[in-house]
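What you see is the complex with one protein chain gone and the rest in place.
Each chain gets a letter, A and B, in the order it is written, and its residues are counted from 1.
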Amino acid sequence: MTVKNIVFIGMLFLGVVIAMVPENTTKPYKLTAEAMLVEVQGAAEMVSADDVAHWVISKDPSLQLIDVRTPDEFDKYHLEGAINIPLSVILRDEYRDYLDQGVKMNVLYSNGTLISHQAWMILRQLGFKNNYVLQGGLNYWFDTIMNPQEPSTLAANEEFAKYDFRKAASSALGGGGAVALTAPTQTQAEKPKVVRTKKKKAPQGGC
Amino acid sequence: MGPLIPQEIIGADWNLFIAFIIGIGFGFVLEQAGFSSSRKLAGMFYGYDTVVLKVFFTAAITAMLGLLFFSLFGWIDLNLVYVNPTFLGSAIVGGIIMGAGFIIGGFCPGTSVCAAAIGKIDAMVFIGGIFLGIFVFAEAFPLIKDFYMSGSFGGLKVPEVFGISSGVFAFLVIIAALIMFKLGELAEKKWPREEY
Partner (left out) sequence: MKTSYMNPYLAGVLLGLVLLMAFFFSGRGLGASGAVKSVVVTAVETVAPEHAANSLFYGNYVGEDKSPMKSWLVFEMMGVLVGGFLSGALSGRLNWKVEHFPGITANRRLIFAAMGGILFGFGSQLGRGCTSGSALTGMAVLSVAGFVSMMAIFGTAFALAYFFRKNWI
């Protein structure tokens, strides 16, 4: 078998094989199952409603709220500054740059935490960083931030501080709360560090 | 999963070193194939030596299949591999000018460097010509800029244009190449070459 014939037959054979394979458009998962388990057990992806309220009021530029519910629900009500990326379309290329980035802190939210968590799981497995889940979702947000419950007189000071903050937050955010008892305390919300992913450079090349 | 440096599996500092090593492989194979001889290269267009056809298409097909199979096995992420962008007008006119340069000069830039490495003075003169040509282009650039940027289609791939899969397209290229190889061999028999 001459070299020439080996090459010819090899090319033909491999050509037939590759022609039969459908176009490969899968997005591979980057994290192992073990690594994911560690992450979900650590619950580091949760951010509290209080923290988010603080960032919204102080107009923190690194915050990006992402509403993962359907467009109808988004139109009826959404948090100020939130963009709508429904879970069903989260893998589309057009949303890639919002979800796979290293500049902003994306806080995903839904009515509860089910959908937002589902979204987070998928994005995390794709290796995306800087995505978080709003603890309790919109339901908890309404109950605590927008319509905070006055703590009983026996509660700790900390509870009152939280209540004051939420009252102020709710009026700042357009909720139905009355004026706070004391000035809102500037609780230093501990912000999760934005992991600066080295901006994935577009492939370089050329002659 | 590759490509290793864009995925930061190997540090970016290695990139230039790897370029050097790849260059050694490139230059070595080119010279071994005889691409350091302008008479062999030009022979393609007169029928007496079709080495350019054979090496060029075999190499393109090998790399093409390599990329598709690597992608299939999950060894490379094709989205991170550079695809040269299509600017239709300049690609065609540039290609025509280069084609003229090829038949007149008997080299292309890569082969000229390879030939210069073994002492071919005509190759060195060719390289000197490349310098001049690039300089002329650079100075004339403001005049040509609009044409240069026209007809932009981005990183368009041929299978996308025809709505077929990459695999099917690769197969078609292989068929076309095999036919050309056969024709090439017939040509070489018809226009025999003397020793050079």
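Just so it is clear, contacts are C-beta pairs under 8 Å (C-beta built on N, C-alpha and C of every residue); 3 or more make two chains touch, one makes a residue touch a chain.
From a predicted model like this one, the values you see are computed outputs, not experimental measurements.
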item: Positions on chain A where the hidden chain makes contact; value: 3-4, 7-8, 203-207
item: Contact set of chain B toward the excluded chain (per top definition); value: 2-6, 10, 15-34, 36-39, 42-46, 48, 51, 54-64, 66-67, 70, 75-76, 80-88, 90-110, 112-123, 125-139, 141-142, 144-145, 148, 153, 155-159, 161, 166, 169-170, 173, 195
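Following the convention adopted for this analysis, only the chains that are shown with their structure count from here on.
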item: Of all residues in chain B, those that touch chain A in their complex; value: 1, 3, 6, 8, 58, 61, 65, 68-69, 71-72, 74, 77-78, 80-84, 165-168, 170-171, 174-175, 177-178, 181
item: Residues of chain A touching chain B in the complex; value: 7-8, 11-12, 14-16, 18-24, 28, 198, 200-201, 203-207
